[in-house]
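One structure, as structure tokens, below. Some questions next.
Heads up, one of the protein chains got dropped from this complex, but the rest are sitting where they should.
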Amino acid sequence: MIVVIKQNTEDKNLENLTDWFKSQGLGVHVSHGEYQTILGLIGDTHNVDIDLISGLDIVERVQRISEPYKNANRKFHDHDLVVDVSGARIGDGHFQVIAGPCSVESREQICGIAADVKKAGARLMRGGAFKPRTSPYSFQGLRDEGIELLLEAKRQTGMPIVTELMNVTHLPLFEEVDVIQIGARNMQNFELLKAVGELDKPVLLKRGLANTLEELLMSAEYIMAGGNEKVILCERGIRTFETSMRNTLDISAVPMLKRMTHLPVVIDPSHAAGMSWMVAPLSLAAAAVGADGLMIEVHNDPSHALCDGPQAILPEEFAEIMAKVEKILEVVGKRID
Amino acid sequence: MIVVIKQNTEDKNLENLTDWFKSQGLGVHVSHGEYQTILGLIGDTHNVDIDLISGLDIVERVQRISEPYKNANRKFHDHDLVVDVSGARIGDGHFQVIAGPCSVESREQICGIAADVKKAGARLMRGGAFKPRTSPYSFQGLRDEGIELLLEAKRQTGMPIVTELMNVTHLPLFEEVDVIQIGARNMQNFELLKAVGELDKPVLLKRGLANTLEELLMSAEYIMAGGNEKVILCERGIRTFETSMRNTLDISAVPMLKRMTHLPVVIDPSHAAGMSWMVAPLSLAAAAVGADGLMIEVHNDPSHALCDGPQAILPEEFAEIMAKVEKILEVVGKRID
Amino acid sequence: MIVVIKQNTEDKNLENLTDWFKSQGLGVHVSHGEYQTILGLIGDTHNVDIDLISGLDIVERVQRISEPYKNANRKFHDHDLVVDVSGARIGDGHFQVIAGPCSVESREQICGIAADVKKAGARLMRGGAFKPRTSPYSFQGLRDEGIELLLEAKRQTGMPIVTELMNVTHLPLFEEVDVIQIGARNMQNFELLKAVGELDKPVLLKRGLANTLEELLMSAEYIMAGGNEKVILCERGIRTFETSMRNTLDISAVPMLKRMTHLPVVIDPSHAAGMSWMVAPLSLAAAAVGADGLMIEVHNDPSHALCDGPQAILPEEFAEIMAKVEKILEVVGKRID
Partner (left out) sequence: MIVVIKQNTEDKNLENLTDWFKSQGLGVHVSHGEYQTILGLIGDTHNVDIDLISGLDIVERVQRISEPYKNANRKFHDHDLVVDVSGARIGDGHFQVIAGPCSVESREQICGIAADVKKAGARLMRGGAFKPRTSPYSFQGLRDEGIELLLEAKRQTGMPIVTELMNVTHLPLFEEVDVIQIGARNMQNFELLKAVGELDKPVLLKRGLANTLEELLMSAEYIMAGGNEKVILCERGIRTFETSMRNTLDISAVPMLKRMTHLPVVIDPSHAAGMSWMVAPLSLAAAAVGADGLMIEVHNDPSHALCDGPQAILPEEFAEIMAKVEKILEVVGKRID
């Protein structure tokens, strides 16, 4: 951590500050320049409160050199994390596809789609029971009943399920859910993060619409600091100035996150662009760029889906994508197993 | 609402769609162009699910012409809303300043600052008890105890209090709180919005870091659809590519929101830039541009504030700002009363 | 084009406007709603000045339904354009890799790299002679001499060259250049676009840092309106809030542009992230997503490159990427030929 000291600071004040840093167990190197003095802090600075230091009278600016996250930091983990979801492994060369409808709508719908995507090679099933919707007038999900239907599809197909949690008071309903999804709009709902940090269950953490990768890892850190290390990161498109697409898929996030952390990273091409015809090319790009998995919306009747119809694909299109994804995984040395 | 139909759509399918719209009570005007056919829907389209329509096979694109919000829509409200907080009125020419520390730290701190800002002309007091922090290692607020201290400051000074709610399970603690704040990171925490929509208490709704004004109004709509019409909007800076400041204050949001809605709009200059020396000029700009109030962080010892120290100002600086703000309010025809 | 008329507009004024549209050869459909009246304009609206209409007293808002570009519009071109650069074809299944150093530095450097990348499968060579640099204190390119050295490398290797034009007064130097590059910062330098629109030479048009795809096509339209239809589009990363990378590669731009236009699209993975270790994964993603080519910075000594060293790769790394790219092209049905 670098602390830039204001011009004309009195020596005594500077000395007090360096003494204080030393009392916190940090080493301090002082460099006097013509226009500013700079302190270099050496040691474990990840829990130094940068805001507190910035607020001091004699401080002009503070810059981090090392990362503010620790549990999620690649530097302290030699190997890629493998998250095992009831036998389906994600990470370190193991690739998985999570597929299913945006919303659970009926027993026939969810069980039918689950069977279809399983046949095409998906090993995890998704489906929304609690739905975050921009408008209070849009369909809000089947809620409790949706969870029930997902569990029935799980019993029928044997596929583990991934579904979104929006409220800590709903947690009791999620006991048999295999992976809890934290949605993009809740990525910084810190109360929710703390709650899932206390569980012993994989969490799929989606990047917020306008959150940096460092913030994504700080949210993972919230979960991991609670003791739950099974975090799967998900890139699903960010908000930019571009208006022709709903969001801009940040494909570079995959290699960058691989440098920053040992956690697995999956891509959601369905939400990224918000258009079904773009799911295929973006899925291939995700496999090629080094992602550990995909999360794809599949619906047997997209035209009548109760939400996000425009971005869902048909089971037969999904099967075609799977075939190509597998060929690309061969090129990059990964496998679905 | 405009529905653009794909080229080469069969007449029969188009007819089915127009019939369906008519069955929903909407008027439909059909325009045939060389490269596309366009349907214009006439009537109350605010609860037509745009995603559902976009997903239809024969639809190329859907564009809204009228707004998707209704309760918050200026068109249906001739007069500016005045929110009365225990006698302090906000809106329609009435300007209020909400001041206090980022975090409640101790009895002396919160009561001392409350007395100071009251003397300088603030009529509402702010202070965080539950704090949303990016890092799990940063100070998270005094929580229950913080609320207690705020209520004591209220008893001592008679000032109504504004404080943030992060979790629906904390609601019982907020009974004597005068204004519930929904923070930027929770602007689309729809479960929280629904919960405060059922209260009879003013809500200060902060715009999310990367949310459009339309989305801000859709979140207000969530609260208002529940029956609670006392919503105060707050612009606090948005995320852009600029790196010299924490956020970019969207000052134009004030006149734009005034066109879109009848709800009062306040500006938070402290969070907008994240630097105490910028609070003064941004406060004057906010008063000049037509805001209905300000929300300012004031601390008696910013260098030792437990959070957000760099952006808090001293009580004496606050008093100077208040004096200039009042002069600018005269120019634009508003008053603090 | 949809024109939303203000409430309470007098019938006479509305009539005058519709008559005027009709006199311009446009059909007009009028829809009267409770809160607004909407005009739908039918016909060729691509040269209606949207700003002029928006400025009229009685107009609330104007929305385009059809695209403002015509020469670059997919709707008017059934087949993908193939640009032939001295025998190397780009587009419609033909994939090309343009490789070379950021800046031309010396005869040995440019001729050496040209030979290396040719051997690895590149058929076009790049190299900057005139360099746009943020700082006036950074190396500005060898300028005239750089062009000379590029032409010598072309003579030695037979590879066509791609290099950037920054100033219309430099055009005489570019006579033997095969493809003129318009850089991101000049994407809306309309004087430059007009100048290259009068040439009979392929133009590689890079997307600006913060320009929409529609604006990119409007800039292509400037070139094509001048008579030069040989435009190759290039996505090279956009500016977002993310700070861990220089730019955010907008990979979805490729499938989206393929829908909007018949022009070929290449990706520049070197500038996108600004880091050499990210060139490989992004190149594979570009091939998988459906791009028509790549533009890659290769340097025989990246540590001592006079500009953009951090993003250049070594010839041996380039050869490895080429091998994997070819395997991915097989999966998506393209070829380098």
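Order of writing sets the labels: A, B and C. Residues in every chain begin at 1.
Simple rule for what comes next: a contact is a pair of C-beta atoms (placed from the backbone, for glycine too) under 8 Å apart; a residue touches a chain by one contact, two chains touch by 3 or more.
Everything numeric here is computed off the predicted structure, so don't read it as measured data.
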Which listed residue, C:L56, C:A115 or C:L151, touches the chain dropped from view? C:L56
Contact residue for the chain not shown (choose from C:Y35, C:F76 or C:F190): C:F190
Out of B:V85, B:M218 or B:I238, which residue would touch the omitted chain in the full complex? B:I238
Where chain B meets the left-out chain, the residues are 210, 212-214, 238, 240-245, 248-256, 259-260, 272-273, 277-278, 281-282, 284-290, 324, 327-328, 331-332
Hidden partner interface residues of chain A, rising order: 2, 4, 27, 29, 31-36, 38, 40, 42-43, 63, 65-66, 75, 210, 239-241, 243
Missing-partner contacts on chain C, residue numbers: 46-47, 49, 51-52, 54-57, 68, 132-139, 166-169, 185-186, 188-191, 194, 208-210, 215, 218, 221-222, 225, 239, 302-310, 312
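Keep this in mind: only the chains that are shown with their structure count from here on.
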From the mean C-alpha coordinate of chain B to that of chain C, what's the distance rounded to whole Å? 39
Rounded Å distance between chain A and chain B, as computed from the means of their C-alpha atoms: 27
With chain centres taken as the means of their Cα atoms, state the distance from chain A to chain C in Å. 32
Two or more partner chains touched - positions in chain B: 210, 239
